[in-house]
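What follows is part of the complex, with its chains left where they were.
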């Protein structure tokens, strides 16, 4: 089965290679009559864009998009909503020497194992460039969620060993965007910033984690037993480039707790059923319980480093590779809008697909 | 969208509540002509069954199954293959006092939020009993995989803070099953065993992690960009009861590494392309690379404890709950066959659904 679509009711299909004519996304199932805020789409895209700060890849991607279909007089028609992005700055010459080599921990070898052919000019579909369509679609999903009082905020939680402390109940997007590294804990952000500069100076890269909270999600979203809300979130987030782990609620740390400490007691807060703690991360039995949904995603260090590495070529002959070109020493700051986009897509899909009760 | 099916090509649909007439699974897309080893299905089911050891829930579930359809003269017909399990030992009286209470960190409240009604006799679909169909289907998938040389082995990696050291390349099912706790590191197993007994004596529960390796997976499985192999695995594993986290390859630990240390150099081993290390966990760019697939799953402590807990009833009035009945102090040993089953389902689906090349 082809794998370029995500979601059932709010269904996105992305297309395009990093160095082809263009990329884009078709959203099928966007509700009709939505007054689309294209400026908000642009703002989300700007956060994903490389080359806007000192910490990330200097590739110039204007990310100007065209709405090809689905929008009329400012409102969605309920028909497929299509965003098209042109690849402007797509000089492939830097990739020419890599044409027959498999870059370590990239998708070059596996793409050939799977498809037999490969667009060697960059990462093709495996490039982070592919996420441009996800972020655009996520921005549309975010507008649908905002109408229902749902707010999604992600931030860089840790870079390498530099960890932050952030209040999930209070964190705001403006606090996240106040630092270039997108960590609202200013002290931690400074340490992360320093680490990324150090790593870049070494021609190396570093990984880390993004945390995300969704506040205002109504109780009752999720479709047991296989489309539990955390299963859908995990699928969406592990589909991001470089994602290697996922946690919801207490995650791995919670596995070290006793049940008596981990259980979230129910309490009545002004007539609403809430839990005293939120180790469940807002999801119990695969269904949202009305508490904030909290999750984390692990991102491995970027595979493109500026040091010589052993590899083989297409004929299996040993070779040494030394990448050149434009790359991030750390994907984390740009991963923040990508994580938010996938969470928005999952939640909008769940919200719109909510089964009717009799 | 209803959520009780999993997989595209090898598609399983489970049905049944923990205390209803029965449960089961329909497998649509099982290849025709497979000589089904029902003894192997039974063996996998026996590992999932509670009440077979000292460490786990004493509920008696014979798990005798009937093959209702899809099998003729010992071979699969290619038509839906249906396994039916009867609920024999389903005394619901222990649940009667809980009828109007929401057990903390169970699915009682969210099930009502989602559906408006609930079978209060046990966990309904949220019960671990539901996984009986998954394990049966996983056993069928395992036979398909074995034909292609793929082997899936999981084990208890950690209980609370008691961690093990296991060689992913060598670990075998018999080594796993040699200890009741299903940890092939005998020293660690003894410590885990002691911890579980201690926790049980306290009327409490404890969580942990399961690791799993799939060896012999051919390169080329996975469907970018949304149905990357790790995304499918994450979805399958996070759909298990009590699962709260997922890692592939180096996972969260890898996020602390530098790219230069993390990258897996390609090498030519007797004509086959392999990687020197396997931080990628056998998957690069969402596609298998022929190396062992390695993953972990975090399981929270079981929610049913034998201590009084605060909660509310259906009217939102404060209440105190003291569960009785039969329960596991630690789900980890029984989670091992569940993890294997989901991994088998994902891999068989990917293998059978492999796109034809021209």
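In this document, chain identifiers A and B correspond to the written order of the chains, with residue numbering beginning at 1 in each.
Please note the rule applied: contacts are C-beta pairs under 8 Å (C-beta built on N, C-alpha and C of every residue); 3 or more make two chains touch, one makes a residue touch a chain.
Please read all numbers here as calculations on a predicted model, not as lab measurements.
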| item | value |
| --- | --- |
| Overall number of sequence copies in the complex as this file defines it, 2 displayed | 4 |
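Here is the rule we go by: only the chains that are shown with their structure count from here on.
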| item | value |
| --- | --- |
| Chain centre separation in whole Å, for subunit B relative to subunit A (CA means) | 26 |
| Touching residues (chain side subunit A, partner subunit B) in the complex | 1-6, 8-9, 14, 102, 104-107, 109-111, 113-116, 123, 125-126, 130, 158, 160-161, 199, 202, 204-209, 219-228, 230-239, 241, 243-252, 254-260, 262-268, 271, 273, 275-276, 279-281, 283-290, 298-305, 307, 309-312, 316-318, 353, 355, 357-358 |
